[in-house]
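Below: one structure, written as structure tokens.
Yeah, one chain of the complex is gone here, protein chain that is, but the others are all in their spots.
By letter and in written order, the chains are A and B; residue numbering begins at 1 in each of them.
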Amino acid sequence: MSENETLPEANPAPGKKKVSWGAIVVWGGLLALLVIVGLMLNRTQKGGIAIGETVPADLEMTAFDGSTYRMGDLRGKVVLINFWASWCTTCKDEAAALEQAWQMEQPKGEVVFLGLDYVDTEPDAKAYLERFDVSYPNGPDKATRWAQVFHLRGVPETYIVDREGRLVYKKIGPFRDLDEIMTALQLALEK
Amino acid sequence: MNKRQLWYALGLVVVLVLALGAFPGVTAHAADPTPTPVITDDQVNAVAHTLYCPVCENTPLDVCGTQACAQWRELIRQQLQQGWTVEQIQQYFVDNYGARVLAAPPRKGFWWLAYVVPPLIILAGLYILYRSLKQWYHPRQATTEAAAPRADAAAPAEDGAQDEYLRRMEEELHRRS
Partner (left out) sequence: MLAYIGYGALWLAFVLSLYAIGAAVYGALNNRFEWVESARRAAVLTWPMLLLTAGSIIALLVTNQFQVEYVASVTSRAMPMYLKITALWGGQAGSLVFWSLLMTTFGSAVMLRSWERDREFLPWVIVVTMVTLAFFIGLNLFVENPFARLWATMDGQVIKAVFQPQGAMPFTPRDGNGLNPLLRHPGMIAHPPMLYAGFVAFVIPYAFAMAALITNRTDARWIRLTRRWSLAAWLFLSLGLILGMRWSYDVLGWGGYWGWDPVEVSALLPWLTGTAFLHSVMIQEKEGLLKHWNMVLIILTYALVIFGTFLTRSGVLSSVHAFAQSAIGPLFFAFIGITFALSLFLLMRRWQDLKSDLRIESLLSREALFTFNNMIFVGVTLVAFWGVIFPILSELVTGQKVTVGPPFYEKATGPLFGLLLLLMGIAPLSAWGYASAKRLGKLLLVPAAFAVVTVAALLVAGIRSLWALVGFGLVAFVGYIVAEEFVRGVRARMRRGESLPVAAYRLIVRNRRRYGGYIVHLGVILMALGIIGTHFFASETQATIPEGGKITLGRYAMTYDALQQFFAPDGRHVARAIVTVYKDGQPVAEVHPRRDFYLDSQQPMTIPGVRSTWLDDFYVILVDWQPISVEGATFKVYHQPLVGWIWIGGLVFIVGTLVAVWPEPDPEERTTARKKPARTRRGRPLPRSARA
């Protein structure tokens, strides 16, 4: 056997060339793998949309009543996005307060509430909305598109977007009370 | 009745028997005009087994114990009652809860890659094996055999594997002690 082989492949196939393709493949593969895992790690670490970043304009929700809401069309208004589900127990704790906040804000017309029903069945979701007398628009998060954009970790989670479409506030878990919601909305309105 | 007609008649009978006998499931579900057939838990579970719970981590829907999963199984039951096929139900779940509810990625677009790569890996392995063997494989010839007698495997005692085996064992014992 000639001794000028430098194939660092898993299996030493005879390589007559000076440039070792095996080495390139191995290092390239390692690099690709590290890039993939690195990007993923970055994504996991960063979470979804950071405070100050713009929420994609093409996010769209079709409410249970059939009307549609598109983030891009809601520019100029403050948008409160609340993720919930009928099977979620802690969502029930904040449902009444959210509805109260909506009742206070709706007449002024500066704020839009969007309730996004995260992986749920329609009959159960509708029963939930009825039970808590929710009157702001609610719709299913189809194919978890919104949840994936916001990197939802669980329900409930609430996001508030300012008039320019930038995220100004996020709340993981339920709101404590009405005051907390109103303070958060005030923050967005004053921007 | 001539022979040909007889064959036709026979063929027709076979087709009818097949249609009635082989596809009772189809006739019972999809084509059944009665409004609400009774759907058993087993039928629901059979569909749920092909799906993953959308909120848990890697738990098939038929074995998931949360309230949410019970709701989804109820949904499947209603859909089966309305005469949906398994594919339709799966599609509904994908549309509403994302592709992760399927036990394996759908075969389309980028996800084809999931199915293409394993055979490629195996092909690459075969290629490497071929290359390596080409380098390593030296069928034994009579001359080399004489020149390089091997300690353990040489003199392949073709007669009686028993003796050869015993010899091999003895030798291994010797080498150990």
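Operating definition for what follows: a contact is a pair of C-beta atoms (placed from the backbone, for glycine too) under 8 Å apart; a residue touches a chain by one contact, two chains touch by 3 or more.
A quick note: this is a predicted structure, and the numbers were derived from the prediction, not measured.
Asker: List the shown chains that the missing chain touches in the full complex.
Answerer: A, B
Asker: Which positions on chain B touch the chain that was left off?
Answerer: So the residues of chain B touching the unseen chain are 40-42, 45, 52, 56-60, 63, 65-66, 70, 98-105, 109-111, 113-115, 117-118, 121-122, 125, 128-129, 132-133, 136-140, 148-154, 156, 158, 161-162, 165-166, 168-169, 172-173, 175-177.
Asker: Could I get the residues of chain A that touch the absent chain, sorted low to high?
Answerer: Interface residues of chain A facing the absent chain: 1, 3, 5-8, 10-12, 23, 26-27, 30, 33-34, 36-41, 43-45, 89, 143, 148, 153.
Following the convention adopted for this analysis, only the chains that are shown with their structure count from here on.
Asker: Indicate the whole-number Å distance between the mean C-alpha point of chain A and the mean C-alpha point of chain B.
Answerer: One centre to the other, that is 35 Å.
Asker: What part of chain A is in contact with chain B in the complex they form?
Answerer: Within the complex, chain A contacts chain B at residues 9-14, 85-87, 118-121, 124, 140, 142-145, 148.
Asker: Which stretch or stretches of chain B touch chain A in the complex?
Answerer: Residue positions touching the partner: 54-55, 66-68, 71-72, 74-75, 94-99, 128-129, 131-132, 135.
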